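Sharing a structure, written as structure tokens. Questions coming.
As you look at this complex, bear in mind that one protein chain is not there, while each of the others sits in place.
== chain A ==
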Amino acid sequence: MSSVFLRDIVKRFGSFTAVHKTSLEIPEGQFVTLLGPSGCGKTTTFRMIAGLLDPTEGDIEINGKRVNDVPIHKRNLGIVFQNYALFPHKTVAENVAFGLKYRDVAKDDAARRVAEALALVQLPDVGARYPKQLSGGQQQRIALARAIVIEPDVLLLDEPLSALDANLREDMRVELKRIQDRIGVTTVFVTHDQSEALAMSDQIVVMSEGRVEQVGPPEVVYNTPASEFVANFLGASNILPARCTGRANGHVALEADIFGQVAVPAEKAPLVTGEGPAKLVLRAEKLLLARAETPANGAIAVDATVETVDYQGQAVRYFVRAGDTQLQAINMIDERPFPEGTAVSLRLRPRDCTALPA
């Protein structure tokens, strides 16, 4: 088990900089997710850790040792690729045993470890089959077994779930996390899917345009986004122009057009320093729609009109208009959603808000 450390790494392709100067620590045994849209540099970073790309500048350390000049086949990594990348001409058992051939493992020992790995991914009986005879989800489990049977220092997962159907993806997500917990291997996971990142990670590294936007545990990244990009990429947020008018007893006072005075807890506005322009961030699922006549119970209440209703089953996404401002709100529903054109009251608790510098 090992830690990974990236020190001031930069990757340029010609004149294009794919990853700007970045430092990142992946502590031993943790499940760390590189999250971002395509082209954000997550895959480039991943491939540099894997040894499939050389960084233009900076050092990559695994276990405290600089590995820049260590080729991929000597790094002892377990990699699971997006499209499984199983060897089509080898049986499942031969696929899983592949890495052991290069590791001085005795034959019966290897057979036992292959059987254990297949049992761990809950496919103990498919050893004699060829990859093409398995379903996508089964192939992905075999790819995982092949990567962990060599007891890698670091497990690298490159969008391993994105080729699967939606239902299967959620099952595999739980399964993958269970296996990672069980063997406790340091894991780097690359995805563009925020729900996968939130569900599985110990730490999330949100990236955009070759830069790290925020690093933190899922609930921190989700509840206290450090930038407008993070606020919008993880779930949906409303970002409103506001003014910081001062701070008092643990709260930062913000003045936002339609909501008036909002006292945001100071720990939810760590980056807002002085008075002046700022931004108020409201998560769409924290903005509640209520009938105009229900009492506000201490929440901020603002009159609005429902413009668009996007029904999603257990939840509904509304686009509402309050004055000149269009906002989105995602609410759970027990009966039926408010129809379009309804006059409603928006309810907002100041402690659900976060603030960013302008």
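Methods note: contacts are C-beta pairs under 8 Å (C-beta built on N, C-alpha and C of every residue); 3 or more make two chains touch, one makes a residue touch a chain; residues count from 1.
Quick note on the criterion: contacts and distances are computed from a predicted model.
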Identity of the absent chain, which is to be given by its UniProt protein name, from "Phosphoribosylformylglycinamidine synthase subunit PurL", "Spermidine/putrescine transport system permease protein", "Transketolase" or "peptidoglycan glycosyltransferase": "Spermidine/putrescine transport system permease protein"
Among A:His89, A:Lys107 or A:Arg336, residue touching the chain not depicted: A:His89
Option from A:Ala50, A:Ile183 or A:Ala284 whose C-beta touches the chain left out: A:Ala50
Absent-chain contact - pick from A:Met48, A:Ile150, A:Val188 or A:Ala226: A:Ile150
Omitted-chain contact residue, chosen from A:Gly41, A:Gly99 or A:Pro337: A:Gly99
Hidden partner interface residues of chain A, rising order: 50, 52, 71-79, 81-83, 85-89, 98-99, 101-103, 129-133, 143, 146-147, 150, 156
